[in-house]
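Then we have subunit A:
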Amino acid sequence: MRLPVILMLMVMPVLAYAQDWEDRRLFNPSASGTVLRILSSTDTAVFAPIIEAFVAETPETGVEYLVTSTAEIDRLFRADPGAYDVVVSSAMDLQLKLANDGYALRLNDVAHPSWAQWRQSLFAFTAEPAAIVINRAAFAGRDIPKTRQDLIRQMRDHPEIFRNKIGTYDIRKSGLGYLFATQDARASETYWRLMEVMGGLGAQLYCCSGDMIDDLASGRLVMAYNVLGSYAAARLVPGGALETILPSDFPITMMRTAFVSKDTGASGAATGFVQHLLSGEGGDGGAEAPLPPLDSASQGSTIVLEPALMTFLDTLKRRRFLTEWENAIIQK
Partner candidate 1 sequence: MKYLLVEDNQELANAVSSRMRLDGHVVDHAATLEDASAFVETGEYDLILLDIMLPDGDGREFLKRHRASERDTPVIVLTARSEVSDRIGLLDLGADDYLTKPFDHAELEARCRAVLRRMAGKSRSVVSMGGVVFDPLAGHLTVNGEVVQLRNRELRLLEQLLGAPGQILSKQKLADRLFSYDDDASENAIEVYIGRLRKHLEASSLKITTLRGLGYRLDQDG
Partner candidate 2 sequence: MARLPVSGSLRNQLVVSLIGGAALLALLLFLVTRNFAAQVAQEGQDSILGAAAASILDAAAIHDGQVEIDLPYASFSMLANASDDRVFYAIYRDDTFLSGYEGLDAPANQADGQPTFQSTEFNGADVRVVTDTRTLIGADDRTQIRIVLAQTQDQLAGTLERISRNAALLGAGFFALAALLSFWATSTTIGQLKTLTQSVTRRGPQDLSAFRKPVPTEMAPLVTSLNSLMGRLDQSLRQSEDFIAEAAHRVRTPLATVRAHAEATLQRVDKAENRQALRAMVRAIDESSRAASQLLDHAMITVRADHLTLQDVDLAELVGDLVQRLTPVADMKDLDLAFQAEGAVPILGDPVQIQNAVRNLIDNALKYAPPESTVEIAVWRGPRPNVTIQDRGPGFPLHEMDTLTARFKRGRNAEGTIGSGLGLTIAHDVAAAHDGALTLENREGGGACVCLSF
C-alpha cells in the first residue's frame, strides 16, 4: 500500500512539469504525511483560503493545487485518474459524466442534502449564478438592461457602442461556457437571438471568466455575457467601473462540484478535504472573493445534478449545438 503511494509521489512532479498548468501551488510544503493533488478549475486566489484552512486543521497533510480549464480537467483526469485525489470543477455536466462513468469514489459517510449531491460521490458546495457584467461607463445615461430582451434591444439600438466590445465564452474551449450556453438554449429561444445579435456585433470569445473581467475593467469590453458573478465580485468596488447583472427573465445558477478519485491513494485525506469543502469553512473568512455558499432558496434556477446533464455531451448533440452556435456567433 505504501510503496505505490511513494512511487506515485516520485513520478508526479515529472508529470506535473510536463503539463502546462494555468497555475500550480503547493500548500503546507513541510507536511510530513500525504500530499493531496487537487485538480481544479477555480482560480488559486479564490480557492487558497479554503485550502489554507484545511491544512491548518490537518498539518500533516500537504496540498498540491493544480489549476486548468474544465475541458482540460476532463481530458487529464480521464487519461490518468490515479494521478489526482480530488477534482473540483465548475462544469457540472463534465463532473456528472465522470461520476456516471465510475471515476468518483462513493463517500457514504458524508451527509449532504440530496439535491446537492449525486450518488454520494459528486458533491456541490457553491451556488454561483451566470451573470452579465457591464462597464458602467458605456451605459451612462441609459437604463441598465435587466433581461436578455433588454440587452438585445440595446444592442440593436446602439450597435456602435457594442461592436467588437462584447465578450462571452468560447464554448468550444470552455466547459463552463458550454454548460451555461446549453442551459440557456434549453431555457429559451432568446438565447439564439442573443447569440445572433452578438455575432453580428463581432463578439469576442474567451476561455475564462477572469480574462473577460480583466478586459471589462480595462475598457476593452463594455459587456460580458454569462460570466461567473463570483469572479466579478472581486473587482466590484462600490461606485467602481463594473456592475453585475443577474438577468431577471431566467437566471441560471451553477454549482461547483467536487469528487474524490476512485483511484486515489489517500481516500482518508481526500474525504476529509471534501468534508471541509462542504462545511464552508474558509469559504468566506478573509478571502478577497469568497465563493458563494449553497443556498437552497436558489434551487429553482439551479442546474439540477442529474444524468440529463450528459445530454449535451453527446457527440452528435454537441456537434449539432456547436454548429448552430458557430453559425450564430461567428459571422464571416
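As a selection rule, all candidates are chains of the complex that A comes from, given by their letters.
Methods note: a contact is a pair of C-beta atoms (placed from the backbone, for glycine too) under 8 Å apart; a residue touches a chain by one contact, two chains touch by 3 or more; residues count from 1.
All values derive from a computational prediction rather than experimental measurement.
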item	value
Complex partner of subunit A (touching, any copy) among 1 or 2	2
Complex interface listing, subunit A residues touching candidate 2	100-102, 114, 118-120, 186, 304, 306-312, 314-317, 320
